[in-house]
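Apart from one protein chain that is not included, each protein chain of the complex appears where it belongs.
Read from first to last, the chains carry the letters A, B and C; within each, the first residue is number 1.
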Amino acid sequence: MAWISETDLGTKPAPDSARTVSLRIDGDTVTVPEGTSIMRAAALRGTNIPKLCATDRLDAFGSCRLCLVEIEGRAGYPASCTTPVTEGMVVRTESAKLAKLRRGVMELYISDHPLDCLTCSANGDCELQDQAGAVGLRDVRYGYDGANHLQAAKDESNPYFDFDPAKCIVCSRCVRACDEVQGTFALTIDGSGFGSKVVASADEGFLPSECVSCGACVQACPTSALIEKTVTDIGTPDRAIVTTCAYCGVGCTFRAEMRGEQLVRMVPWKEGKANRGHSCVKGRFAWGYANHRDRILNPMIRESVDQPWREVSWDEAIAHTASEFRRIQAKYGTRSVGGITSSRCTNEETFLVQKLIRQGFGNNNVDTCARVCHSPTGYGLSTTFGTSAGTQDFDSVEHSDVIMVIGANPTDGHPVFASRMKQRLRQGARLIVVDPRRIDLVHSPHVDAAHHLPLKPGTNVAVLTAMAHVVVTEGLADEAFIRERCDWDEYSDWAAFVAQPERSPEATAALTGVPAADLRAAARLFATGGNGAIYYGLGVTEHSQGSSTVMAIANLAMATGNIGREGVGVNPLRGQNNVQGSCDMGSFPHEYSGYRHVSDPATRTLFETAWGVSLDPEPGLRIPNMLDAATDGTFKALFIQGEDILQSDPNTHHVAAGLAAMECVVVQDLFLNETANYAHIFLPGSTFLEKDGTFTNAERRIQLVRKVMDPLNGYADWEIVQLVAQALGLDWQYTHPSEIMDEIAALTPTFAKVSYLALEEHGSLQWPATDAAPLGTPTMHVDGFVRGKGKFVVADYVPTDERTGPRFPLLLTTGRILSQYNVGAQTRRTENVAWHAEDRLEIHPHDAENRGLRDGDWVSLRSRAGETTLRALITDRVAPGVVYTTFHHPDTQANVITTDYSDWATNCPEYKVTAVEVSPSNGPSEWQRAYADQAARARRIETEAAE
Amino acid sequence: MTPNETAPPDTAYADAATRLLRGRPATRDALLPLLHALQDEFGYIADAMIPVVAAALNLSRADVHGVVTFYHDFRRAPAGAHLVRLCRAESCQARGAATIERIATQRLGVTMGATSADGRVTVEPVYCLGLCATGPNALVDGRPVSRLDAAKLERIAAEVLA
Amino acid sequence: MIRAYVSGDMASVALGADEVVAALAVRGVEVVRTGSRGLFRIEPLVEIDTPEGRIAYGPVEANEIDAVLDGTHASRIGRIEDHPFFARQQRFTFARCGVIDPLSLDDYAAHGGWQALDKARALTPQAVVDEVKASGLRGRGGAGFPTGIKWQTVLDTRSPEKFIVCNADEGDSGTFADRMLMEGDPFCLIEGMAIAAHAVGAGHGFIYIRSEYPFAIRVMQAAITRAAPRIAPFALEVRVGAGAYVCGEETALLDSIEGKRGQVRAKPPLPAIEGLFGRPTVINNVLSLAAVPFIVAEGAQAYQAVGFGRSRGTMPIQLAGNVRNGGLFEAGFGITLGELVNDIGGGTETGRPVKAVQVGGPLGAYFPPAMFDLPFDYEAFAAAGGLIGHAGITVFDDTVDMAHMARFAMEFCAHESCGKCTPCRIGAVRGMETIDRIVGGGRQPGGLEAMPQMRNAAARPRDRAAEIALLRDLCDTMKFGSLCALGGFTPYPVLSALDHFPQDFDQPATAQAAE
Partner (left out) sequence: MSDTMMSTTDRLVYMANQIARNFAIEGEEVAIEATRRHIRRYWDPLMRQRVIASLAADPAQFSDIARGAVEALRDAAG
């Protein structure tokens, strides 16, 4: 389906060119950049030349032949989409001859097209219909008895959209969108000539095919051949609200297209600077959870977790919450309570939760789920560069020559950015993948990494140090950059360290499992291949040396001069929509918004003045410390907004024990999540569709979240926190999240110029947005590092204590899959389960054979921490000795297995390395059965139970 | 698709693909040569070859399927034991190809473009063999035959129906 | 020992040359397989080495060999050069074809081979390009674009990699010159490509040969292997088509080499700037490239001196279809159609009157004998509503039904359409249907159009004149709207048939009687 009420200039903008060209179109002089098509030049002037195969998202194709024009001095009727303007060209877009030709083409189209427009799902939003009108077609003289495709069967296999080949005009926009935009190449034209038809893969139907359901084809379709089922069901949208996706850290902007109060579809917004009009299956389609019957809409309380829930009024729930926290603090002390902010919520909501804790609870016991994902990024990058964030914007990848992906799986985890990366790779950039697993970027259709370094989980620092060893010992370091931008003495110390023979690729190969020659070649390529950019994910951070790895990455980038311009940089791929934002907002126990330590008197005074209370100068507890303290009896109450720590945090037994030891656990969430099994108060949350606010994505881009519909639960999350604060006696009077942002801006220098007004005006801002850079900062450290000189930190490889042995001979590592998101709370409640209905354990054929396992067998997965069962997937994607699983399904409880080892600097859990054993099994483990029973009991709701 | 009881397993296709690619970089431009080689060896492009070829050249299945179905040469089912390709382009038409086509299909007991029920012979059209001064022309199991007439057709029929 | 020369050309083999060779071998005759001389009426042709030169006999059957060997065969021709069909020709490009052993490097060198390459390599690339420009050589594939200008563009485009691609996807019915040249003198093409490579700075070349030419594929592959050291560092390889006529269109051909569906690319960008694998590419027809060694060796002037108007040099013209002296006739431009068909071709083979000739393959116009004074020249043919194309002339006698041929043109277009552009993809099928209705006398409104819900559709019957008007409109849409020559030129045979042979589009007699 086409974009409604968005202008489509027909062809892409001309590649950057300083030169302009003037020409005459229909008598007017038009001046456009050199390389612009006639079609685009005309559209910029307001003349819409008829078109069907052209769209400004795709390369000009020239197949529909509606856009023919006349050019003085040129024979024939060139297609305006594929003909670039030239100086002095004289173009006519309308003439009797052109009108006749266009009608002739349209007559052919309509001779093989259904005629029941009035009952078509795309009625009113169909380019074919529009163009038939535009060219003035009145009759089809061929009649309707000729050969046609009107009997073709519909493909309804995809849960979100239908394909009706009878309505297809074979413009190839879907095929081209899949190739050019998404980069999956799942669609093709089958056959040739009149028999040409669009098919998925080898004519397999969309669902079984290679299609990843990103929706680009549906968006590209000019008719209703490809159309969202929701449009068919509900009708064409009549308005659209631009908002920001609440899934991953890419931060795609979408048009929420509405019909009345009903959301019809989410369509990626062309102007979105993070996604440039692209989307993935989650953001585009998986929003049905917002109306899922599992959603809890009324507050509930209970005295103890073995009781059923009791629905109460908001007033009662809020008053009860406040009195419980006051009671517990009175009994156990100020520091006996705390809270957890959510990377899923808005900046404003996150800011309010940490404010509630610092101002209302009077301590710094606030932490966020970023603890378990990107806290080492914060530590590592602020230590080396001075800023706790990635250095680039996403556009930067278009200027990269060598891309190194470490411990990230962008095609699954950050698919929209992965598509842009793949576009650059198809243009010739080269790729280095450092990952224990053969992810799709290593080798998949049209992508072939130059080097894959399949390291043993847990050896990141050794591998990066060996790369640095090559750079330094082979004289590939960028000395000019280092002398200008870094501290030379620190560099020299570091260089001497990495140059030690025992750090060489050869010396560490046995340890890392990476062949030395490959590692050397990769290092040389990165150092000498032009603009080198590093993208990394949780495979870097979620280790006992997560912070060291981040610093090793920063060292490598500085040593090769790859910081401070487009195309380079160190780029964490953030897992959740607002990880960056929640960290920025002061969600960590040791720092206020803008990463300022609580012990800093000036900052504290600023906040004390603004908030009218004295604030605790001592750092608070991190999540694992809170749980420890709870088991020890010193921590008694926890306010959790939008996070499911029981499922997402490591060593589930430890989490469960901690939660069980508390007197009051408040969960604010959409669903009765796993953590809520241990909760005493449940405050129903609102979805991103139901509130205003902002998210900050992985490129530090602050984007508006706009309310599309009223909260089903009655309140936006920020309102609920405000009610709690007011009940605690705090004088909060926010009437709109923009006022919260104003407070953030006033208290946070890097946000100084951020306001809703500015965001409305510019679409988005990348912090720092200061007086010096009022429009934000796409690329950081351009003229110098934020901390002054870039700091080389000697990061020594310290092996994890989690080791394989006779009992646990395999290493488990974990990750994500495209169709599911995080703990699956949302995506499991959508049709995305069609692609991934359960977590599977990937195991190498060799290891499987040794254990007598066949593909699909139930297996028991055991570690020192616990045991679970799931089904095996035998694949050589993983190396022998390594097994892999996802953690999207609570039934699996992969975190029963993971241990509480963690990053030395930040306590970010070591999710990525667990020694395990795998053996045949015939069903759920004892724990799984017990857990299922407990969960069922804990989820009882009295009003239902009474019926 | 004619079921082929002796259809080799996919691993045979994968092995063949590897062998047939030898000496040639596994880039996309090897696709047509590889498909030709597979068809030469197995007689047709089996469905099961599509993912094998896609994997060998790092293409999507859609890429391979699109190419296989685009070109008339690639057959999706085995041909008959004998293959008679009759030219029906203009120069042969000018020399009586239509009559020859009628006689040939009648004599061989098969319609144009089809394989006889007993699998003995497939008759297919071809558009020009570059023998345009000496038509009507045919390729009989790869052997060119010009100036086709009833007598020559009879000899061909005797050969392929034997 | 007696030495005989027998063509191994695919046409000769199709006429029984292999059987003749077997008979010669049995008698201990040393046989040299050559290309074809190019007159198929005298094939299989046997030439015997004698002190008076090569004495030809043809046609010869295998069971007549003894008569050939004792010189008593009734079809004794004598020296082939003296045969009137050959005496009238100017063989610049085909000088060696039929004379030498195509795969003998010695033969090739002995007949002037490689002189041009050596000469070219001693010149600057620009000097070679200038020479080709000065020769007036125009693309022999059909479009007639000046070859030298194309080369100049490739030479001027900076790139780390450039390609020479030879379009040997000769799919036009009525043409076989490319095939004959590749089978009869493959080194000539290789030399032409090597010169092109030097002229533009290309390192790699491809010869894209249609799969319907198994002999040419075999010979070219063997020739490339043998010539590889001679043309190094330039490297060549053969790519085999897969039965798609549209791949004769240069951009579709490039996509096909790249391993894609052979769909036509929009131009610009020109292949000379962004061609194969996105690199600057010379893509020329076999005959264009094969003309280059003569031009370089003999000088542009020698080539340019021959010809007519802006069409310079010689053209290997192919006489095909229902023609007595079918074969290859290389001559300077300017010879008239009538001379070609009647004088040289000797009229129809059936002996019936010529009704029409189609020039330039399936996309070429049909001309009636009334237009036989047309000179063979790009511009003259264009002015007459036709095209030279690849210079194939297919002759039809008076039994041909031109409405059927018009329909066949649409049918062929439908069969071979790549499916990318709408006028060709849908238009060709509608064209077939419309011609069927014309022949059927028009049509009644269809069931759907007669429904009361259909207010805008014309509910009246459509007579033949209306259907012919529709066919003309369709041809207009296809001609000006199509992306490439397949859809764009299909109207030539259709409209020329309609214009010159309107009576054939009348209702069949049976239908008239029924009314």
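In this text, a contact is a pair of C-beta atoms (placed from the backbone, for glycine too) under 8 Å apart; a residue touches a chain by one contact, two chains touch by 3 or more.
Keep in mind that what you see is a predicted model, and the values were worked out from it rather than measured.
Counting contacts over the entire complex, the absent chain touches A. If you put the hidden chain back, the residue from A:L150, A:V798 or A:A837 that touches it is A:V798. Here the missing chain is touched by one residue of A:H653, A:H736, A:R803 or A:R854, and it is A:H653.
Here the missing chain is touched by one residue of A:D487, A:D518 or A:D628, and it is A:D628.
From the options A:N365, A:N409 or A:T892, the residue with contact to the unseen chain in the full assembly is A:N365.
One chain of the complex is left out; on subunit A, the residues touching it are 335, 364-365, 497, 544-545, 548, 589-590, 597, 599, 618-622, 625, 628-629, 631-632, 634, 651, 653-654, 657, 794, 796, 798, 864-866, 899-901, 904-907.
One rule holds for everything that comes next: only the chains that are shown with their structure count from here on.
Centre to centre, using the average C-alpha position, subunit A and subunit C are separated by 57 Å. A straight line joining the Cα centres of subunit B and subunit C is 23 Å long.
With centres set at the average Cα position, the gap from subunit A to subunit B is 49 Å. Among the residues of subunit B, those touching two or more other chains are numbered 59, 66, 70. Touching two or more other chains at once are residues 188-189, 191-192 of subunit A.
On subunit C, the positions that touch subunit B within their shared complex are 10-11, 13-15, 40, 43, 170-176, 178-179, 211-214, 239-245, 256-263, 277, 318-323, 326-327, 349, 358, 361-362, 392, 394-397, 400, 405, 408, 412, 415-416, 418.
Contacts from subunit B toward subunit C in the complex involve residues 27-33, 35-36, 57, 59, 66-67, 70-74, 89-95, 126-135, 137, 139, 142-147.
Residues of subunit A that touch subunit C in their complex: 60-65, 68, 76-77, 79, 81-84, 97, 100-101, 104-105, 108-109, 111-112, 115, 138-147, 169-170, 172, 188-189, 191-196.
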